[in-house]
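Questions regarding the structure given below will be posed in turn.
Only one protein chain is missing from this complex, and each of the others stays in its spot.
Moving on to subunit A:
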Amino acid sequence: MIRNSYFINIIRFVLLVLVQVLVFNKLNFFGYINPMVYILFLYWYPIKEKRSLFLLLSFLLGFLIDLFSDTVAIHAAATVTIAYLRPTIMRFCFGVNYEFQNFKLTNTTKAQQITFLTLLIIIHHLVFFTLEIFSFENTLLILKKALTISIATLILCLLLSSLFSVKKE
């Protein structure tokens, strides 16, 4: 059972990196919209696993995407930030019952799941575009990019997560 979950996560990791760099980084919708669907890895990652390993994995995920897209370490910084903030966001979205032993993402309501995903995406994109543009003169541009690309990412993540969702018992 445990080995099975490791296996699934490794496959997910590799597939999300490949899909991100080979498909979604080349989308360039309206010239600049490239959704970042690899955030789904952090959305799907088991809750009860060790946090330090999760942080390291997130860093590695971001860093691989950076290698492919020549952005040095911007993806890594943004991803590690949401990985660190994930428990806080979860407590905000799901209330105290996320700390219970039998808590599962599939048991929560659709609205809670969407809020969780939206918060992950928005924080990630804000950190990402602040670092990418790297000047406070362009705050408006940062907000505009973060907002439009967040919406695109959210839509695609929702589609993908409903496509590959674990069946409810």
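Note that in this section a residue touches a chain if its C-beta (ideal position, glycine included) is under 8 Å from a C-beta of that chain, and two chains touch if they have at least 3 such contacts; residues count from 1.
Everything that follows uses one rule, which is that contacts and distances are computed from a predicted model.
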"Putative permease abc transporter protein", "Cell shape-determining protein MreC", "PadR family transcriptional regulator" or "Iron complex transport system ATP-binding protein" - which is the UniProt name of the missing chain: "Cell shape-determining protein MreC"
Identified contact with the non-displayed chain, of A:I47, A:A73 or A:I114: A:A73
Selected from A:S52, A:T109 or A:S162 as touching the chain missing from the view: A:S52
Subunit A residues that touch the omitted chain in the full complex: 18, 21-22, 25-26, 28, 31-34, 51-52, 55-56, 59, 62-63, 66-74, 76-77, 80-81, 83-84, 131-134
